[in-house]
Every structure is written in C-alpha cells, then in structure tokens.
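A short worksheet on the structure shown next.
A protein chain is absent from this complex, but the other protein chains hold their places.
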Amino acid sequence: MKRLLTTTALLAMISATPALAQTELRLVSGQEKQNGAVLKQVFEAFNAGQEDVSVNLELDNQSDLDTTQKVLADIVAGSAPDAVRVTGAVLRAYVDSGRAQPLDECLASAPELAAQLDKGLVDNFRVDGKLYAMPWYVTLPALFVNADAFVAAGLDPQNPPRNWSELEAAAARLSDGSGNRFGVLMYMPNTYVYESQLLSSGGEMVDGEGRSGVASKASVELMAFMRGLVEKQQMPALAPSTFWGEASRMFQSGEVAMLLSSSSAYNNVTSNIAFDLAVAPMPARDGEEALTAASGNGFVMLATDPERQKATCKALLSLVAPESVAATVKATASSPINVTAAQTPELLGDFYAENPALMALNGQENRPWYTLPGRANNEFQSNFGDIQHQILTGAVEPQEGMSRLADIMNELNEAQ
Amino acid sequence: MIARNGSARKAGPQGMGKNPMPVAVRNLTKHWPGAERPVFSSLDIDCPAGGITIIVGPSGCGKTTLLRCLSGLETPTSGSILFGKQDVTQVDSQHRGVAMVFQNYALYPTKTVFENIAFPLRMARLDPQSIRTRVRAAAALTRMEPYLDRYPAQLSGGQRQRVGIARAIVRGPAVLLMDEPLSNLDTKLRIEMRAELGALQRQIGSTTVYVTHDQTEALALADHLIVMRDGRIEQQGAPEDIFTSPANTFVADFLGSMNLVDVTRSEDRVFVTSGAVRLDGLPKAPLSPMFRLGFRAEDVQLGPVDGEKATLPVTVRRSELMGSERLVHMECGGLALRARLKEVVRPDDRLELHIPAGALHYFDETGKRVAGAV
Amino acid sequence: MTVSPAAVLTPIPAAPTGMGPRIAPYLLVGPLMLLLFVFAILPCLLTLLLAFFDVDILAGTIRFVGFENFTRAAARGEVLNSLRVTFTYILLTVPPSMILGLLIALAINSLRRGRAIWQAVYFLPVAATLVAMSIVWRWMFVGRRGIVDQTLGQMTGLVDWLNSPVLSLPAVAIVGNWQQIGFVVVLYLAALASVPRHQIDAARVDGAGAWHRFWHVTWPAIGPTTVFVGIITSVNALRVFDTVSTMTGGGPSRSSQTLAHLMWERGIYFFDIGGGSVVTLVLLALAIAATALQRIMTARLEKAGTR
Partner (left out) sequence: MTQSIDTTRARLVAGGTHLALAAGAVFMLLPFWLMLRTSFTAPDQVFAGNILALSDFSLENYRRVFAEVPLLRYYLNGIFVVTAIFIGQVIVCVPAAYALSRLRFSGREVGLWLVLAAMMVPYHATAIPIYVLLSRFGMINTHGALILPFIGSAFSVFLLRQFFLSIPQSVFESARLDGASSLRTLMHIVFPMARPAIVTFGILSFVSHWNDYFWPSFVLRNDFAATVPFGIVKFLDQELGADYGPQMAAATLTVLPLLVGFLIAQRQLIAGIAMTSGQVD
C-alpha cells in the first residue's frame, strides 16, 4: 500500500513536470494563400508574448477539405493536432462526430475579451447553442464591380444595383448579348450565395421541422431568375468543377462585369486586375431586405487532455484580440469579430474610413451559413452544384430540379 | 586448322593431365508436368571417356532435353546420370564439372571476349595470374587471341562461337556439352568449324556430348553415335557400323537418305509393290511376302557389275550436276528414287540400275532391319 | 619451352556456392513482395474489407453493415455511370494513343533527318508536370475565350467543352492522349529500330507495297510492343484521376466522372469510406480482369521467350 502511494506520487510528479516546461501545440490550417501569412503573424506574436505555450503552426495551401482529410488520417494514426482551422463547410462534421471540444468555457475564461466580440458574428460558430470553434473571421457576400466597364456602359460605378431589377437592367447594358461579355455572375457551385438570395427572398434552407426548403416557391423563383439571366446571355453558366478558377478569371479579364462573391476574394481580385474596382453589398430580391449567409472561419479544438486544452485555449484566444482581428480584416477583407478593433482608429477605424465600401459590406444582416449535419454536407453541396448547373443550362426545369434536390437533402439528413 | 598450328601439334598425348571419365545414362525419363507424353523415357546411353558422343535426331526428338539433363539445367523425372562412377543426378550443375556450348553462343554482351572466357574462372575464384594464363590458352586453342579486347557485338558468328567454345573449355571441364553449336553458322563456316572442333576436342580430351540434327556433322565427328526419334533411341554405336547397317528404315533414311522400295514377293518373283515392276536379282532377300529394299544413291551403278547384284528398271526424271557427278532423280513404279551417277543421262531415258549385293539393305514391314541380309 | 595450351586447361573445382538455388529466388523477390504487400496489397485488402462497414473516422466508430453500402451505391446509380465513363475513356484514349503513336513513330522512323527533334517534340508532354499542364489545358478549353473554342469551335461548332455533358470527357481524353502519345511513340520507335532490316528489304525486293511490308513484316515484329503499349495505356486509363480532377472535377453532372474519381469523391470528399470502398472493389475487379487478359495475351509470347 505504501509502495503504491509512493509510486502514485512519483507518477504524479513526473506527469506534472512537463507542465513546468513549455507546452508545444500543433495547429493545422489549409488555404495558406488566402490567409496563411496573417495567421502566421498572429501566432508569432503570440509565441513572442508569453513563455509557457508555443504554437507550432502547420500551413499548407490546400482546400480545407484536403486539410480535413489529413486531420482525419492523423486522428486514425493517433496524432491528432490540438486545433484545426475550419470553415462552416466542415464544422458540422467535427461537431457531430463528437471530436470538436466546446469552447464556451475557454471564452468565458477571458471575460474582458469576450465582451469585445460581435455577438452576432460569434453565433456563426455555434451549433445548438454551444461554441465549437474559436471565431477568427467571418466573410459576407460582396458584389464586385468592374468600374471601367460600368463607365463604358454609361452606368455609375458608385451606384451599383441594389435589387434584382437593377441588377438585371445593369447586366443587360453590360452584356454584349453574344456570349463574349456578360453582365453578372451571381451564383456559386455551393449554397453560399444561393442561401443568401434565398434568405433575402423570404425562403429558408430548412423549415421548423427540419424539412428541406429548397423546393419552395421563393427558391424556384430565384433559380428561374438566374436561368433567365443565362438565357439572355447576361450571365455565363459555369460548370461546378471549373467554377472557381473560371469565375475569377472571367471577372479579372473583364468578361464578367459584376461578380457576386465572398468579401474574402477582395485582396485576390484587387491584386490581379487592370481596371478600377468598386465593391457593394449584395443586391436582394425587389422589395426584400437583404439577409446574407455568413461563412465563418475558426479553429476547432481537438485536444482532449485538460492541460493541453488550457494551452490551446490560450493560443486560440489570441485570435480574437483586437490587434489580431485588425490584421486579419486587413488581410482578408472580412468582417471584424472584435468590435473594439473596428472602433479603434489605429487598428481598423482609419482603414474603414479609407474603405467605406468594406464597412458597408460588414454591415449586412447575416446568419450562419446552413450546413447539413454529420458527414452529409459535402455530398449535398455537390448535388446542389450539379442541379443548379442543370437548371442554368436548361437541362432541367427549376421546379423539377429543386424538388429533386429537396429529396436528396431530406434523405441525407435522415441518414445522419 | 588447329592441326596446322605448331604449338597445338606438340600437344602430345590426348587429354594431357586429365583423366576423362565415361558418361552414362540409366533408365532416364523426363516427363514435363501436365504433358501427355514423356519427352523421353527409359533411356540407356554410354558415352565413351574422352570421346565425342553425338546425339542426332530430328527436332523435337528429345535430344536437347537429354543434354540439358546431363548439364543439370533440367532435372530428370526418374533414372540416373553417371559421370564416371559418380551418380550426379542430384548434383547441382555447378558441381558436375560440365561446360556447355550453346547454339546461340550465349555470350555476355557487356563483357569483352577476355572477360567472357574468364568468367567461369572468376566464379571459381582463381587468382588473376592463372586466369590470364588459362584465358590465353583457351583463346590460343580457338584462335581468338587477337580479339580478346572486343565485345561480342563486334565479332562475326563464327568468332562468337569460338568464344563460346573457349569459355566452355577454359575450366578444363570433365564433360563438355554442345547444343547444336554450329547450327547458326553458314554452310562453309560450318564445315570449317566442324573440323576444328574435332581437332580441338582431341587436344583437350574432355568427354564430349554433342547434340545436332545434321547427319553429316554427326557422321563426321562422332566417336559414338546415338540416333534418337520421339524420345527413343533408334540405334547407338560406332558411326561406321550404324551407317553400314542401319537398324531400321528411319536410321537408314536419316543418315544418308536411303532409297526405300516396298517389295512384294509372289511365288518366285519379286515386284515393286506400288507399280508391279518386276525386279531381278535381289541376292539374300528375305523370304517373307512383303519387305523393303534399301540402297544408297552413291551405291548405284549403270555399267556392268561383277558378282551378285540387284537390278531395277527406272525412268529418268531430272538430273542435277553436282561437280564431278550428278544427282539423278528417277522413278520406278511410281516411286521417286535418287542416284549419284558419273554418266550423263537425259530426262525420259529408260535405264537399268544395278546395285552390288553388299550395298543392299533389307527391312521387314515394320521397318526393322532383317538380320543376316548383308 | 612452350607449354601446350591444352595442357594448361586442367580441371578446376567449382567454388562452393553461397546460397542454395532453391532459396535464392525467394531472397531476390522477397523485398519487392514485402513492399508490394505493405504498400499495395494490404491497403487494398483493408479497403475492400471496409466496403462492408460504415466507418466514421472522425467519431472513431466502425459498424458492420453487410451489403448496405452496395445497395446504396446501386440505388444511386453512380457506379454504373462511372463504369460507362471509364470504358468510354478507355475507348477514347487507348486506341487513339496506340494508332496515332504508331503512325507518328512510323513517320519519324521513315525520315533520314530531324528524327531526334521530332522525337523530343513528341516526348515533351511525357516529361511535363501534369498538375501544371492540366491547368493550362483547362484554360485552353475554357468556353469562348479558350483557344479550342476560338479555333476548333469556330470550325466545328463544338464549343465550351468542359461545360458540356457530352464534350467534357472527350476534353479530358484529349489531354490523356496528349500526355501519353509521346511515350507510345518512343516505345514504337524502339520496336521499329529492332525490326530486321533485311526482312523489310526482302519484302521490298519481292515487290510488296508499303502496306504489305507493314502488315507482313513490321506489324508482327512489333507485336510484343503493341501488347506492352496496350497494357500501359489501359492501366493509365483505369487510373486516370489528376486530369479529371483538375479539368472537370468529374462534371458536369458526373458526365466525366471516372471510377478513380468517383472513388475519391465518395471515400474522401464525401467522408463515405464504405461507399468509396465499393467503388474500389469495382475498380480492382476491373484491374484483375485486365491483368488476366494481359496474362493470356502475353502467355504465348513469353513461352517463346523462356527457351
């Protein structure tokens, strides 16, 4: 008995020893091109600012999905990272599997900081009321406008369209009608823009009972509106697979005059164009208030050991510190999580004063981007992309296509 | 050729420093798994020590497989192989003391002639000095000394086979195996190399087993001749004996293409079976009602013949000049016959052929030689 | 004074051999088999096994579901679609690569000058980085502005390839051909170089026309290469993924989704490991069938080779 006690004491001492030394955390993030530099800057500052935790940031320039794959393999191999950066597209997968560790306590441990955060934006990272990802930034839809093309078409770039009729009218003047120049591109192969439009038309992704709302009247009319633009050669119908490369290319090369995308595309677009750019909030259906889907970018904590969780929490909190948020917003044109940062002149105040358009973007009413639970979201998004493309190219009628999508959505939801 | 080489002539007693041993095969059978028939079965062969044993037969008769069993490259299904008194059936080929010359030379393309010849010595971990001495000796015997630095691709076919032979003899093999070594060479070279090979073998004195499908090569080189067909031995013995008294029509035809005539005896007269042509003479002919008469083209005479003889009436069909004599194709009762004649004959000439009694061979209906008919 | 050469050649005993000839082959193939087992066979078996399970890697749960993955896959119909696409892709790449490759090789072989240059030109794509080249090609196929639409499209009316359910697979196949033709050309050039010159000359003397010379002399001589090329190109076609992924992502609406891509989409993109394993199973069955076919086709050639 005595021996057992001694042994336990020894063990306790040994296991306590590492806590005295520095805890090294492994954090993983993809999309290096989009936000790697600022992330590195944030954690370098964190590492320099204290001694007991050191963040080892692994960046790669792959899609979040590829990064998730690696994390999955790491989990199988028993070497999961302490935290991984995710977008809304994969957050549910982590949450529903029970891997994502809640961060409410973590946030509560820094009440001063927590008080500075934009409650609405932070809600983007909650599932069933619990915070499952440390918010880093949120992007909202933005209408990118080729100001030169506007001027050439006799339009005012400072007065971009605010609703569908204005959008269509502008698109008609910006298109050459022969399929070489298009007025607008207002969809994505995933539901991000679609959902924003749907919400702004009074529609819902799911109703109160969890049934799909994509076959609703509002949804079908939205699809019919977009298909009309395609038929009139005012909008190109891009295949889902080539969409991402093509959409930017067409806008950058002047083939599309208006691009409805995410504000995070801002820096990429501005660095590769030879014309003047204007930015505006998302146009909504006539007579409706714009309500957009928000794409959140945050860190899921995977660490399970309490000590490591504590260290991870400490590191993740540094993401929402005013200085970090200021740097992030400048690098990604996203919405500021930290209200204090937005109001402090030397952080973001002056920046917004110089870029009022970005400020306007951040003011859009928003809701978290709907994702299917568990592992189903990617399959749903992929089906959405295919069906949307079929509708736009005229292969399928809007009503028929959206009904089929609703069936698929319900089935996937049930299977989870 | 080698006989003209001064140093070679002084080689002295055959197989100097060696003690050649006989090679024997007892009740040997090789049956590929899954094959319908065995390649050969129950073979018994005796190859004289220090001599050349030639196994001859048409392709597919099993002679090459037999040779490969001797080399150890194939394992026989049953039976045993004896080198001298030692049973080597289960001995690995490296330890049998055999060397082999291949039809396609099987030289190492990335090595020089010197290294090709030296290879067996290097494998035996001989010292460099001995290797040089031996390679030079083997090259001298095969007249390849000037080419030691060349690569096989830079040599003619004959030269390549000399390298193959040099490589085979360099280790002083107790048993030398040759698998159609001259088949890939053109006619003139083949005759030349044949002579050389015979002389060379006498000098080195290894017991040699030589496989060929060429009967002239077999007759020219063999100390001991084995004729094979379909996995069976048709006849074995001294080449002269086999040539003069072939055991059956196959051997008779295979070695020196014998004219064969089916003959029917009715009462006191004999006819060519196919054409009812009456034959005169036929000394010592068997008394059976049906038998076969055989004679070689070179034994045919037109002029008067002393002593007992057989006579055949024939019609000339064609005549080919072959230097001092002609190969005449003729017909007798619908049968095609050949004769080597000095006389000039023309197509459609009707002639009487005479064959001396000593040149007549008789076989029974199954093709077996009729005893005592000589 | 001179020692007779024959006298020098006394018998020498063979050196003891280190390794028994019975174990040697196993020692030689052992490392390969071990590596193949660890890095190819075992993972495959594992994947196959998973076709009968519902695996949630994130949650760390695994549940035996019997044939449920199969019935679901059948209900979705995507495997059948991908089979059709894969076979179409094989048809669109194997015969064209082989025929064009042979024609180009014959053309280059018939020249006296400039052979090295043409050889290099046609081999270039083989050495190119496919990731980068797929991007370039995607760009060439881009609707309206791309080179293909501006040239070929103007002439034939076939435009916007990557966006078309009919033309997206041919577009991928064109890149597949572009990438591998150079390799086929080089293989055929090598084979043509070893066709016995005297046989062709003999045929020429016999008055055989170009076609007959090719059919009766050249074609039989390059037979083994044709089998080899057929295998390589078929293997490439069965495995095609990179170009599909970069150029069309299998779309639009799965019209260019090969089995390899479907396997990736199901197993990795949709986190449906069991469903992905079902596709892998189909793909492996195809691979084994192809292997059997090739063994039968080459059995004769090899029998000739072992003797």
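Per-chain numbering from 1; labels A, B and C assigned in written order.
Throughout what follows, a contact is a pair of C-beta atoms (placed from the backbone, for glycine too) under 8 Å apart; a residue touches a chain by one contact, two chains touch by 3 or more.
All values derive from a computational prediction rather than experimental measurement.
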Shown chains in contact with the undisplayed one are A, B, C
Given C:L130, C:L158 or C:A208, the correct residue touching the omitted chain is C:L130
The one residue from A:A110, A:I273 or A:V339 touching the chain left out of view is A:I273
For chain B, enumerate the residues touching the unshown chain of the complex. 71-73, 93-94, 98-100, 102-104, 106-111, 119-120, 122-124, 151-153, 167, 171, 184
Note that chain C touches the absent chain at residues 14-15, 17-19, 21-22, 24-29, 31-44, 46-47, 104, 107-108, 110-112, 114, 116, 118-133, 135-137, 139-140, 145, 147, 178, 181-182, 186-187, 189-191, 193-194, 224, 228, 231, 235, 238-239, 241-242, 260, 263-264, 267-268, 280, 283-284, 286-288, 290-291, 294-295, 301-302, 305-307
Interface with the undisplayed chain - residues on chain A: 28, 31-34, 58-63, 66, 69-70, 73-74, 76-79, 244-249, 252-254, 262, 264-265, 268-269, 271-274
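The rule is short, and it goes like this: only the chains that are shown with their structure count from here on.
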Chain whose Cα mean lies nearest the overall Cα mean: C
Gap in Å, rounded to a whole number, between the CA centres of chain C and chain A: 40
Using mean C-alpha positions as chain centres, tell me how far chain B is from chain C in Å, no decimals. 51
As a quick test, compute the distance in whole Å between the mean CA positions of chain A and chain B. 90
In the complex, the residues of chain C that touch chain B are 2, 4-15, 17, 21
Residues of chain B defined as touching chain C within the complex: 7-8, 10-12, 16-18, 92, 94-95, 97, 121, 123-126, 133-134, 136-138, 140-141, 169-174, 203-205
Show which residues of chain C lie in contact with chain A when the two form their complex. 56-60, 135, 138-139, 142-145, 162-163, 165, 168, 247-254, 265, 268-272
